[in-house]
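One chain of protein is taken out of this complex; the other chains stay put.
Labels for the chains are A, B and C, by order of writing; each one numbers its residues from 1.
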Amino acid sequence: MIGWALVGACVMAGLGVLAAVVAPRSARPAWAGAATVGIGVAGLIAGVAALSGQEFHAWLPGLLPIAGLRLAVDPLGGWFIAVTGGVLAAAALFGIGYAGGGHGPSGRGVQAALPVFAAALLLVPAAGSVSTLLVLWELMALASLLLILAEHRGRPAVAEAGWWYAALTQVGFVAILLGVLLYAAHAGGDSFADLRAAHLSPALRGTVFVLVLAGFGSKAGLVPLHVWLPRAHAEAPSPVSAMLSAAMVNLGVYGVIRVGFDLLGGGSRWWWLLVLTLGAVSALYGILQATVAADLKRLLAYSTVENMGLVFLGLGAAGIFFTSGAPGLAALALAAALLHVLNHAGFKALLFTAAGSVLRATGTRDLDALGGLRSRMPVTTVLFAIGALCAAALPPGNGFVSEWLLLQSLVHALPAGVVVTAVAMPVAVAVVALTAGLAVATFVKALGVGFFARPRSDAAAAAKESPPAMLAAMGLLAATCAASALAPAALGPALSRSVGVAVHTPATVLSGGLSLHLAGIASTVSPLLILIAVLVALAGCVLLVRLVSGRVVRRRAVQVWACGAGPLTPRMQYTATSFAEPLQRVFDDVLAPETDVDVTPYAESQYLVARMAYRARVPDRVEHALYVPIIAAARRLGRLGPVLANGSVHRYLAYGFFGVTGVLLVLAVTR
Amino acid sequence: MAVFKLWRKIRRIGRTAEPAPPRPSGPPCPKAAALHGSLQVRHVDAGSCNGCEIEIGSAFGPVYDAERYGARLVASPRHADALLVTGPVTRNMAVPLRRTFEAVSEPRIVVAVGDCAIDAGEFAGGYGVHGPVASVVPVDVQVPGCPPEPAAIVAALRGLTGR
Amino acid sequence: MTDTSYPLYLDLAAGLFLLTAVGVLWRHQLAAMIRLFALQGAALAAIVAILGIHQHSLELILVALGLGVLRAGILPYLARRALGGSPAEARETRPVINVAASLLAAAGLTLLAYAVTRPLVALAPSPATAILPAAVAVVLIGFFTLVTRRRALSQVVGFLLLDNGITATAFLAAAGVPLIVELGVSFDLLLVVLVLQVLTTRLRNSFGSNDLDELRELHD
Partner (left out) sequence: MNRTALIATVAQVVTVVAGAPLLAGLMRQVRARLEGRAGAGIGQSWRDLRKLLRRSPATPTGTGWAFRLAPLLLVGTSLVLAAVVPLLSTASPLDHAADLFAVVGLLALGTVTLALAALDTGTAFGGMGASREMTILALVEPTILVAVLALCARVGSTNLAAIVTTTLHDPLRVASPASLLAAAALVIVVIAETGRLPVDNPATHLELTMIHEAMILEYAGRDLALVELAASMRLSILLGLLASLFLPWGIAGASLAALPLALASLLAKVAALGVALSAAEVFIAKLRLFRVPELLAGSFVLAVLAVTSSFFIA
């Protein structure tokens, strides 16, 4: 079953590439997109099969020169395959509609890269050996780079984003390469089974874990390796943004769980304290940047950093519990992390596709220039509202469920009284809480400023609703979010299986029908009942009002109250920038915003102001503090080049000669 | 400490509000029938010399305490049942006054406070003066006086709240 | 005082002891800081008195009385007199680290104090050692105040917090050892002199220099 699905995915990827090459420009996106939808569906089938308990192992010696291609699918991998498949199918469907009317890229290379990227995404969690993992990982990285660069002719920012992505993804790949090769070398085997069986010294295990964490963390956008993410996810074509932000980042999480828990078997506590810290920092930094962002897709990208931070916080907590002898809590925290991966994939794909349709309809991503879309794109607005509710972790959204699980695991850790947990958990709870609060502010801004009120630009005023294919894709995603929000208990068995792979606890982590029950903790919650109760209360409220206000009171349509002055113009509305100003001021020690005011007076008198310009921007502080110096150093190094290679043949021969003699000398001395 | 000082002052002074005078007799305003002892008032200065403002201020102050009869000043005409208009309507304030009137939801009550509001008073025929309040919006209640006493303003408001 | 309620009283006194330290970080007015410091002195005296009553040791109770007089009476009086009629010194306007951040730092310091004293508490678990973290936290917060406040007087208050914390730690960790008690009290007497020195010199320096500057401004 799983095998056939994966084979089908690969076949469809081949067909997609073929179609993208031979089909005429106009038909290309449809063909490649259809193939990608097929790949996604196949992945969904394979993942669900794996989650239902099936296993799959395959060894194809011919496909890779030395070690051969080894695939192994277990429930943990199945969880990620299923999530990836669902996101791919929906995003590709959206992409077919998006490409209609000459929007989006339709170049041969890009369209051919799409199915390859999709297949690689699906197969990474199915890899069963180090070499397979590395090959698929690199394939995924290259294909995604092509997709990110799709629109580089139109905008220079795309090329810059591509540079950042290429650099950081290669650094990450090298880190993973070093880590797993070190591991495999000492394990004396290439397949994951050999790695599990290996016995390594603690120092070596630590080194492997840190290297792998750096590699996978850069893919998941952990601070300080996140700088590529807000650029790449914002500049890529919107369907691709959805795939990157909802599917690809998850593989970083998968890698850490696979290596840290499954292969290295938990390891020591400081690993997971490190993971917890990185997660907490990423969550706070990401959401703070999202709060002050005025570019819709940049905001969503930073919110991805935040959510990945929360997931890693969950992983860290799980590891701490696991290493301090509380496997039940560890399973709970890990389940929270996995559930949040699923929920984040759902709402982030929805939000990015909605942002894509806004971009397609108005041509701008700038929240300050949007507004008034409620009446012009009603369906998109409602769908974005659903996504925003989920992303703000408010009940009854699906983000609330996974953060609730996470908080439960953190709150009830205290009686397991190790000093580390006792000190770390309150801090973690505070971080999760502040993150949730800022997320609420962020998405109120995105929805209220971007979609409500009156349009702030002609482009926004001229917006039209998106074609049905896009709406259908977004509707699917919204339905998924609703399902995982209202019936989380249905995911219990699958979640327990995939958690069991990592922490080896066969017990069911979460169960229950209408309301969610946890293993070992008495807390319960039922989003469905909450929703029903709110709806009942609404109905009762309407009836009561009708009853009390007696005769039906007529609604009057009136002008907006402008304090007696003339009618308000759209320019008088609060923009995204002004909305975020108080929070920016509260956190200005962290964000360090740059503002400059230049006043140009008249020539006659310096007291008569002719023009006044005010500019304020919030740069990514990590980038300025960390990467700019590194880049400068690299430049200086590069300047050595011309000096060393000045074109004289003698000098080059001399390099060779001294090189050889030097090697011989070393040999002579060491022997 | 400051808190104790303030507390001692509160204890020493006690209640400053004067005992309520008997309710003013007279025909109640027909529009005020639905109010049932609750009146939200939005005050509009249409060009007054601020004499009336001082009196309104003391009408809602501790001594006369119009609030005990159910009247309250509010921040937005949307929340208001009645407008408390003072001063001759100047040219600049004519349109804003009309807009404010339209912002109040039905039924709207307009109280013209002070001689200037009733018949432009001293300023009648001034080059900047548009005219009395009645020339811009329909007036329901008039409070004569230049400036009217707080007691008179309170009496007018009581006529509306019916308490 | 029964044995069941003794830990409760001790905990409440310790809570007050810690809260006043946080309050000193929280407030801007120097007068309020001094008031809080006096309250903390009372809380410290209460802790020692409760210990004394529990152990039926007259000595400790007397020491508690002495501490109360010194920490809640004399030192605040001296500080307030030093504050006296100098409006320029009346407010901690711009501390080195803003108030919100330093409150968060106080939270972190408390957690740190808890973490470091955990083994000590584990050595001899008793109601007295259980509140050791509060005392250590006060030491840390006092030090923090000393570092991050600009005004001479608020720095002195920070220093006194530090000393309160040290005294409490001594009593809680080594309750009933007369030697340390003697040392603590004598150290306090020494401290009074030192604090007066600090007060007078620091204040004279700040005001003196200011005055000179103003005179110079008048001159040209």
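To be clear about the criterion, a residue touches a chain if its C-beta (ideal position, glycine included) is under 8 Å from a C-beta of that chain, and two chains touch if they have at least 3 such contacts.
These numbers come from a predicted model, not from an experiment.
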{"item": "For the chain not depicted, the shown chains it touches", "value": "A, B, C"}
{"item": "Among A:59, A:173, A:270 or A:452, residue touching the chain not depicted", "value": "A:452"}
{"item": "Residue of A:432, A:470 or A:591 touching the missing chain in the full complex", "value": "A:432"}
{"item": "Residue among A:379, A:420 or A:568 touching the omitted chain", "value": "A:568"}
{"item": "Residue of A:58, A:142 or A:407 in touch with the missing chain, whole complex considered", "value": "A:407"}
{"item": "Chain A residues that touch the omitted chain in the full complex", "value": "371-372, 374-375, 392-395, 400, 404, 407-408, 410-412, 414-415, 417, 422, 425-426, 429-434, 436-438, 440-441, 444-445, 447-449, 452-454, 515, 521-526, 529-530, 533-535, 537-538, 540-542, 545, 548-550, 553-562, 568, 570, 572-574, 578-583, 585-586"}
{"item": "Chain not shown, touching residues in chain C", "value": "7-8, 11-12, 14-15, 18-19, 22, 26, 99-101, 103-104, 106-107, 110-111, 114, 117, 121, 130-131, 133-134"}
{"item": "Sites on chain B contacted by the missing partner chain, in the whole complex", "value": "3, 6-7, 10, 13-17, 20, 34-38, 40, 62, 65, 67-70, 72-76, 78-79, 81, 105-106"}
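FYI, only the chains that are shown with their structure count from here on.
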Components of the interchain contact network lacking chain A: B | C
{"item": "Mean-CA-position distance for chain C and chain B (Å)", "value": "56"}
{"item": "Multi-chain contact residues (two or more partners), chain C", "value": "none"}
{"item": "Chain C - residues contacting chain A, complex", "value": "98, 101, 111-112, 114-115, 118"}
{"item": "In the complex with chain A, residue positions of chain B that touch it", "value": "76-78, 95-97, 99-100, 102-103, 105-106"}
{"item": "Contacting residues of chain A [partner chain B, same complex]", "value": "556, 558-559, 561-565"}
